[in-house]
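As you look at this complex, bear in mind that one protein chain is not there, while each of the others sits in place.
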Amino acid sequence: MKKIFALVFLVFLFAVQFMNAYGIQRFPKPEFESGYVQPETLMPNPRAEVLAIMDIVVLIFCLSVVSWLVIKKRSRNKVFWMSLFALAYFGFYREGCICSIGSIQNVTLALFDTSYFIPLSAIIFFVAPLVYTLFFGRTFCAAVCPFGAIQDLVAFKPQKLGARLNAMLGVIPYVYLGLAVLYAATGTDFIICRYDPFVGIWRVNASFGMFVFGGLLLVSGIFIARPYCRFLCPYGVLLNWTSRFSRKHITITPAECIQCRLCKNSCPYDAIDMPVTGKNPDDKRTMGRKLIFITFLIPVLMLVGGWTGSRLHEQLAGVNGKVKLAKQILNPVSDKNQAETFEMEAFKSAGKQQSQAFAEAADVLHDFYIGGWILGGFIGLVFGGLIAGLLITKHHTDYTPNKGTCLSCVRCVDYCPVKVT
Amino acid sequence: MQNRRDFLNLLCRGTILTGLAATTGVLAYRSVKSGNCELGSSCSNCGKSDNCSLTEAVLYRSTVWQLDPAKCIQCGRCATNCVMTPSAVKATHVFAMCGYCDLCGGYLKPDTKNISTAAENQLCPTSAIKRKFVEDPFYQYTIDEPLCIGCAKCVKGCSAFGNGSLQLQVHHDRCKNCNQCAIARDCPADAYSRVPASKPYLLQGIESKPDDKQIG
Partner (left out) sequence: MVNIDVIMKQKIIILAALTVLLVLIIFAVKDFFFSKPGNSNPYEFELDKVRTGDTSMAVWAETHQFKTTLEEIHGITTDASGTIYISGKDAVEMLDAEGKETGKFPVEGTAFCIALNQEGNLLLGMLDHIEIWNNAGKQLSRWNSCGSDAVITSIATRGNNVFVADAGQKVVYRYDKKGNLLNKIGLKDPATGVPGFIIPSAYFDLGISNDGNLWVVNPGRHSFEKYTFDGKILTSWGKASMAMEGFCGCCNPSNFAMLNDSLFVTSEKAIERVKIYNADGSFNSIVATPDLFEPGTKGLDLAVDKQNRILVLDPVKLMVHVFEPK
């Protein structure tokens, strides 16, 4: 029954469509007498869809091999070659799209906007590296991510930055992540893609500005190893936190640490935790006081942050196209000599109602108000965490890679004199 | 001590894993299931939803960027804002809609005195449009694809003076299918959207397959 109904409806729809076309619009083309054959309209095909499956296969393959090399083989050399392969495939062949870092936004948008269609490859590129990290540490960063690979290549003279500076700059990725999620969730923009520093390098004929952006980042990367990974990458934040709970993780020494300090300077990313000498760096009393201080501080910071964020929501939303348009409708160009903005021109030619444009902008603003609270609160929390990390030093005996910030590049392993027996 | 640590670790790992699995599940389920198609039996490429639930959507297809020429106001940003130089957006000639006019609004500058192929008469900044005599009084206009920079000048001319057979389209052999198209975010007319890769082109006035009878 339902089927018949659907069929009737279908026929009806076709009829309606036909009627529309059957107006003054229907018009025959010129009648050629010289036997002229009309050429086909040029419409080149997009990349074959199966190739998206290939990307996924290559990703899984790389992740598996690199994890195995890191955990079992412990070979810097082989990891390096894998990173070159990833650079060639994901970087120069796929030209940086699709990438795991950007996929954060696809996933966010898909969660918030049900009408957005998320391709399977975007889901896998988001999830797979996190799952592998959960088991083997950040092997994705070691040699699968093309961003990491290209920066690793230029890290000729890495300098030590010191714990404090590292921790402070380490806040930036959190803010970046928060903003990226906010803008993706509101359907405004994909800022990670917008400021992707290396597209200019992957795509040889990209605009000059993008090329300079990536080039400068690489120049600073000569002295600060992997600057994007450590102080910008929003996906790194997620990897950092999953890696802390990883089942296995690279170890510097295959057996017991003999405190020889040889590996101390081997990590270009300052990711080796030094032993904290003294049995108890803080006595119980001060430790307790610090803890209490922090438990009070964090909620306060979150509240302050959230409040500030909500205050700033109009500024944050100012980037959104709908809000921009509404603003322009409210403040039209009064100067007669000045041309109308393209946005206004398009709005007028689309024949949409002003009230509708305002309603849409109001919706977006409301989203940003809530988003502002959440983003602000999140940033407050991050700062609280930063302060806590600086205040509290944990007892620690051996030289070990920091499970969060270690990028599993396997450089340190070669410095350890202890060999498997 | 060590045991408790391990246990906590395991717990957190489990939680994160479950979270990831749930997210994947929800997204995968949605992209198969969701959609607000009215027909529900076969795809008529209605364009109402870019995540329609019909058979081909069941395969996780990929998406590409599509420009709707009906919305475009020919602002010129397609030429300037693409991450590629020259832009991956190009003028596309829908021959089935063309009037083959001698006095072509997309080819000639409006103040042209004598109709000829002289460079100073040509509207296109890169002389990418080729004019060829077919038979009296018809001329065929073809876009020299590599030369076109997607500036939309000819598109504006053709829609103002002619049938609107010159239209901008994203040429998918050149387009990098950026996760976020750099033109889309700056397009004042909101003409860009993500569409299934199986239906990448949208020409105005005719269905994607040119049909002699429906032109306009």
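Think of it as A and B in the order they're written, each chain with its own count starting at 1.
In the analysis below, a residue touches a chain if its C-beta (ideal position, glycine included) is under 8 Å from a C-beta of that chain, and two chains touch if they have at least 3 such contacts.
Computed from a prediction, not measured in an experiment: that's the story for all the values here.
Residue B:152 is the one among B:16, B:129 or B:152 that touches the chain missing from this view. Only one of B:23, B:80, B:142 or B:193 touches the chain withheld from this view, namely B:80. Listed residues A:89, A:112, A:223 or A:415: the one in touch with the omitted chain is A:223. Although one chain is not drawn, the whole complex shows that of A:36, A:342, A:358 or A:415 it is A:342 that touches it. Checked against the full complex, the one of A:71, A:141 or A:191 touching the unshown chain is A:191.
Considering B:104, B:129 or B:203, the position touching the chain not shown turns out to be B:104 (whole complex).
Of the residues in chain A, those that touch the hidden partner chain are 23-28, 30-31, 157, 159, 161, 169, 172, 191, 194-195, 197, 213, 216-217, 219-220, 222-224, 227, 231-232, 315, 318-319, 339, 341-342. Where chain B meets the chain that is not shown, the touching residues are 74-77, 79-80, 99-105, 110-113, 115, 123, 125, 137-138, 151-153, 156-157, 160-163, 186, 216.
Just so it is clear, only the chains that are shown with their structure count from here on.
Centre-to-centre spacing of chain A and chain B amounts to 26 Å, using the average Cα coordinate of each chain. Interface residues of chain A, counted against chain B in their complex, comprise 3, 6-7, 9-10, 13, 21, 23-30, 32-34, 36, 38-47, 49, 52, 95, 97-99, 102-103, 105-107, 110-111, 114-123, 127, 130-131, 134, 189-190, 193-194, 199, 203, 205-207, 210, 242, 244-247, 321, 341-343, 345-346, 349-350.
Residues of chain B that touch chain A in their complex: 9, 12-13, 16-17, 20, 23-24, 26-28, 30-31, 34, 38-42, 44, 49-51, 60-64, 71, 73, 75, 77, 83-85, 92-100, 134-135, 138, 140, 142-143, 145, 169, 171-180, 182, 185, 188-190, 194, 196-198, 200-201, 203, 205, 210, 212-216.
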